[in-house]
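For this depiction, one protein chain was excluded, whereas all remaining protein chains were kept in their positions.
Letters A and B mark the chains as written, and numbering starts fresh at 1 in each.
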Amino acid sequence: MANALSRALDSDLWYSFSRSPVTVVSAVVALVCIMGAVLAPWIAPHNPFDLASLNLMDAFNPPAWTEEGNASFLLGTDDQGRDVLSAIMYGARVSLIVGLSAVVFSTVVGVGLGLLAGYLGGTVDAVLMRVADIQLTFPSILVALLIDGIVRAALPPEAHEAIALYVVVFAIGVSNWPQFARTVRGSTLVERNKEYVLAARVIGLSKLRIMLTHVLPNVLGPVLVIATLNLGFAILAEATLSFLGVGVPPTQPSLGTLIRIGNDFLFSGEWWITLFPGIALVALVLSVNLLGDWLRDALNPRLR
Amino acid sequence: MPAFILSRLLQAIPVLLVVALISFAMFAYVGDPVAIMLGQDFTEAQRQALVASLGLDQPFFVQFFKFVVNAAQGEFGLSYRLSRPVAELIAERAPATLELAFVAAAIAMLVGVPMGVYTGLYRNSWLSRFFLTFSLIGVSLPTFLIGILLILVFSVLLGWLPSYGRGEVVQLGWWSTGLLTADGWRALILPAITLGLFQLTLIMRLVRAEMLEVLRTDYIKFARARGLPDRSVHFGHALKNTLVPVITIAGLQLGSIIAFAIVTETVFQWPGMGLLFIQSVGSADIPVMAAYLMLTALIFVVINLVVDILYYIVDPRLRAGRGGH
């Protein structure tokens, strides 16, 4: 264990990490955001979903440091009297869950199909890549919107409400698989003809086994980079859908939902209801993107 | 050249057919258009008549064929929500979106390319670092938040620019334009910046990356070894080689401006196709969604074609490759 740790500290990855102040700061910011979201039920000052504790008398409190601020609501309250800070922490939870699930979904689908296309070649490859090409022609936000719209039209409103969260995950996940599939396919084509894979074939290992035990580990590096960069994108996509009012249901507000709600009060001067969730969203996405950028450069110095 | 364009056109047809199939499937199988169109009270005879008049009793391929023929003529039926012909709705909204997208794309290209070239050439200058940081923030800021922030600053706090609508428009035949009045331009500034900013940062980062790649090539080193002035090495040799991939990706990005217009139009209540589409998604208005999908597909196909032709003009290797060598 101590050995593994010292080896990790000596690695090039750690070196480039510790040498880049921006990356270290991003890691800290990302960690704070994630911890705040994960631990929200225990550390949030209020429970914004506990209707009993809401008091309309508390509505529209400005942030605590302003003149009319109330010390118990650090970042102020919204039109329902909900504590903005607590709402952000719970909202970040939803954003992160949706973002992570969507990335996992597109990674699994994309890597699986990419391996298949690259290893099997022929018709499978041609069909899969053609589908990926066509889908890539369209911006993923449009694909996600469309999937959401179709599900909405196909189901009665109550049924849609119940599965809305899954629909968003599916919509964002589907809109992103081609990127993974293309990268994995490319690497698989390279790996497939290497001698160790040929050797594995000669000793009679099954195709599935060769793909999983020999080819897969070699394509994980680029997949990790794409997944990190995609997490930032997925969180943004969810926020955009929710802002447009077609994302997560209003009963489980994400950061995007909070910004949309707050947007209605922008003109009447209650800027904090929309600004703070916005800052939280940007901090989360920016730090994740910076980490992804760093990871890409660190794993592939030539790309610099 | 004509053979090349023809092959590209042939490749576009399957794409359009797939999109048409998806649109048609939405029409035919999602929800019940008959029930929606009839409303609450109807007799079985009325229902039968409507089914027959819509052709819903006919085999799948006959229906699909009719759908494609109608779509090619811009005929998409009535909007469920507004009970007006879809084609009419779109024709009414299209000018607003196209003008917005055009101005946003112009901002993105005219500012993004020079910034990318600069940061590629002088990668260690403080201005480059500033541009790069700025671009990272641009990529991480969601479009709607940029819009909200711009409204907060320029409309709410400073009161300089309007926060919604197109301002005063002038009717040129069926095309309504906001580009001929000062009021129209004032209303256009914030939405266009909002829409263009993301593309701008993307184009800048792309041009920079390509520029760095090209500057490492042997022919650039050789151009320097021949004693050519920096100006000619950078803008004659390097920039032109950078343009080949930049045209491709920037072209595709321009396509996505149309899609991101949905978000911008929502923030600024800009009366374009995007706003129409998002309202349709919210109320499951399938005919409008289908028509919007087909139209965007068509726009993308046209953009791709233009990109291919530009590519062909810039790169002589392609010309020779297709020209029957």
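Note that in this section a contact is a pair of C-beta atoms (placed from the backbone, for glycine too) under 8 Å apart; a residue touches a chain by one contact, two chains touch by 3 or more.
FYI, contacts and distances are computed from a predicted model.
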Chain not present in the shown complex, as UniProt names it (candidates "Glutamyl-tRNA(Gln) amidotransferase subunit A", "Ferredoxin", "Tryptophan synthase alpha chain" or "Methionine ABC transporter ATP-binding protein"): "Methionine ABC transporter ATP-binding protein"
Contacts of the hidden chain among displayed chains: B
Touching the absent chain when the full complex is considered, from B:S7, B:S125 or B:T217: B:T217
Residue numbers in chain B that touch the chain omitted from display: 217-219, 221-230, 232, 236-237, 240-241, 244, 314-317, 320
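We take it that only the chains that are shown with their structure count from here on.
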Inter-centroid spacing, chain B versus chain A (mean Cα positions, whole Å): 24
Of all residues in chain B, those that touch chain A in their complex: 15, 18, 26, 30-31, 136-137, 139-145, 148-149, 151-152, 156, 163, 212, 252, 255-256, 259-260, 262-263, 266-267, 277-278, 280-282, 284, 286, 289, 293, 296-297, 300, 304
Parts of chain A lying in touch with chain B, wherever the complex brings them together: 134, 137-139, 141-142, 145-146, 148-150, 152-154, 232, 236, 239-240, 243-246, 256, 259, 263, 266-267, 269, 271, 274-275, 278, 281-282, 285-286, 289-290, 293, 304
